[in-house]
Structures are given as C-alpha cells and as structure tokens.
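These notes concern the structure reproduced below.
Here the complex is missing one protein chain, while the rest keep their positions.
This part shows subunit A:
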Amino acid sequence: MAFVEDSNSLTVTAGGARVEDYVALLKPRVMSLVVFTAIIGLLLAPSGINPVIAVIAILCIAVGAGGSGALNMWFDADIDAVMSRTANRPIPAGRATRGEALALGLICSGFSVMILGLATNWLAAGLLAFTIFFYAVIYTMWLKRSTPQNIVIGGAAGAFPPMIGWAAVTGDVSLASCVLFLIIFLWTPPHFWALALYKQGDYGAAGIPMLPNVAGEQATKTQILLYSVILVATSLLPQAIGLSGWLYTGVAAVTGASFLFIAVRLYRSAGAPQMKKVARSLFTYSLSYLFVIFFALIVDHWGRMIGWIG
C-alpha cells in the first residue's frame, strides 16, 4: 500500500506498487551498464563456460545490481524527493513504500548471490555479495552523505561487475580483471562530477556533499581533468598485459583523446551556462566512451582469437 501525503489530503493507493514500479526500483538503466560490463568480463576470461551457465551468471549479476538499487532507493527516499532527477522515482512519487523497496532489495540480493554461487563458484558469489554490500551500506548509507569523495570510493561498487563476470568463468581474480575494474573505477569520478556540476543545485538542496558543492567548481574541474588523464592512461594498459592488441589500443587512444579534449574544455570553461553545457556533454560522452572501449576490447579479443586481426 502506498501513501501520498500533502498538507490537505492523504491519498491511499490500495493494492501495492505496480509491476512497473518494482521494475523501476531495480534501476534498469544502471542495471544495463552493469550487465554490459559483466558480459565483457565474462567474454574476456580465458577459460570457457557453458552458455546456459553464462546466461544465468549474467542474470544473477543483473538482479544483484537491481537489488542494491532497490536498497539504495529504500534508504535514499528522503533525498530522492528533493532532487528533480530522482523526484519521480517510485517511493518519492508515492507509487511504492519504503518497505516494498527494502523487501525487494533484500530478496533480489539474497537470491542472486545464492544462485550465482550454485551456478558458478562461491568466489563470484562472494564478490557479488560484497558489491551489493559496498553499494548499499558503504556508499549509500555512509559515504554519500558524509564526504565529497563519496563517488570516488563508492565507484568501486560499479567497477566490480566485470571482475565478477571474469570470476564466474575462471574462479579467480587476475591482473586482467583488476585492470577492467580500474578502468571503470577511474571513469566514475569524471562521469559523476560532470553530472554534479550541472546538477549542483539539486545536490545542494538535498544536502549531499558532492565535490562542486563542497570544494567549488574550479576544484571539481581540476579533479575531473586529473582523473581523466589517469583514466586514459589506464585504458591503454590492456595491451601491456596481453589482454588486447592494437585495434583496442587505437580505439582507446582516439576516444581517450576526445575524452581529454572535453575535460580540458570543461577546465577552461568560464561562466555557468558554458560550464554546464560542457559538463553535460562530458557526462553524455563518458557513457558512450565506456561502451565503445569495452566493445572494442571484445572485438579485439575475439578478432585475435579467430585470427581476423594479428
């Protein structure tokens, strides 16, 4: 049962949240990125895996990510109601209760970890459980409201999926899976700080100590540029450790140069309208950047395996 209350009336929505609201609680857009990066880890892993088991593993990682998303919405309902970007989520919009989100989050988390363990191995399941814990407890309940470095450390939660995909196949954590982790880990700060730059009013109103609100715009732009440089350098590591060939490195170099170009433009931007415009373009570009370099990694890897490229 969901309740929407204002100063004049109390509306009771009987029958509980709709199926669409339960789906929205799982953060399907975040889930799609998690699924994509987990598939990359799974496909890059050296040993083979039964395709049915692979599909089940990806499903478990997706549901686990969804569970952590529901737990995030359960805990953050108060600040979601304040921000324009999140005000229409099921709980602040009154279409679902916090109890429904908590139950959904716990059930999805528990089942996804258990089934992943039974289907693949308990290292992968343990990593998934740790990722859910890290996102729901370390990031959502602790870091997000207490430090401007929230998304730097919290970004680890989003960086684990390729490592889980890899572990599901091999049963171990290797240098290659750590590099995949590092790429997403270093990609997260410029991605979210770009968003925070053009949504800083929202974050300020919600009392979240995002870097632009705490350290100022110029400091944030500097940090974005620094992380972008380290990210682009790290994105070139796969060839150094034998995970990729020249095709990937070429794509990573070109798209990385564009990333740096936008980060420099943001660094040099003057005036709020221009800064917000460039910050928005960096945010959008960073999404396609991650997709393109990971896709290139797969094409390169499989191309070399079947002898299409040297």
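Please note the rule applied: a residue touches a chain if its C-beta (ideal position, glycine included) is under 8 Å from a C-beta of that chain, and two chains touch if they have at least 3 such contacts; residues count from 1.
To be clear about the criterion, contacts and distances are computed from a predicted model.
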Next item on the list: Between "Sugar ABC transporter permease", "Ring-1,2-phenylacetyl-CoA epoxidase subunit PaaC", "CoxF protein" or "Tetratricopeptide repeat", choose the name on the UniProt record of the chain that's been left out.
Entry: "CoxF protein"
Notebook entry, point to check: Which listed residue, A:Ala103, A:Leu118 or A:Ala240, touches the chain dropped from view?
Noted result: A:Leu118
Notebook entry, point to check: What subunit A residues would touch the chain not displayed?
Noted result: 8-19, 22, 50, 52-53, 56, 111, 115, 118-119
